[in-house]
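Only a single protein chain was left out; the remaining protein chains are all shown in position.
Take a look at chain A:
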């Protein structure tokens, strides 16, 4: 199994409910605040965006970079987190 953070494992273990956007893997305080300022204050809103982008990795990464300035690792962690959550619960 590739190395996933504890944050990732916690997130994909259960329905996200009302978890804040900072609960997403790859999204820390700084990125979380930027996302929240743009209206993406809950994890499910980012999930919505992920789904509207048809769960496409490249599109989602580009979007995340554009909206929050996330670097490649953060983009990858967030994408992987959401993808796995969707595989389990969607």
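The rule we apply is simple: contacts are C-beta pairs under 8 Å (C-beta built on N, C-alpha and C of every residue); 3 or more make two chains touch, one makes a residue touch a chain; residues count from 1.
What we mean here is this: contacts and distances are computed from a predicted model.
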Candidate names "Translin-associated protein X", "Emerin-like", "UDP-arabinopyranose mutase" or "6-phosphofructo-2-kinase"; UniProt protein name, chain not shown: "Emerin-like"
Residue numbers in chain A that touch the chain omitted from display: 49, 52-54, 56, 58-59, 62-63, 66
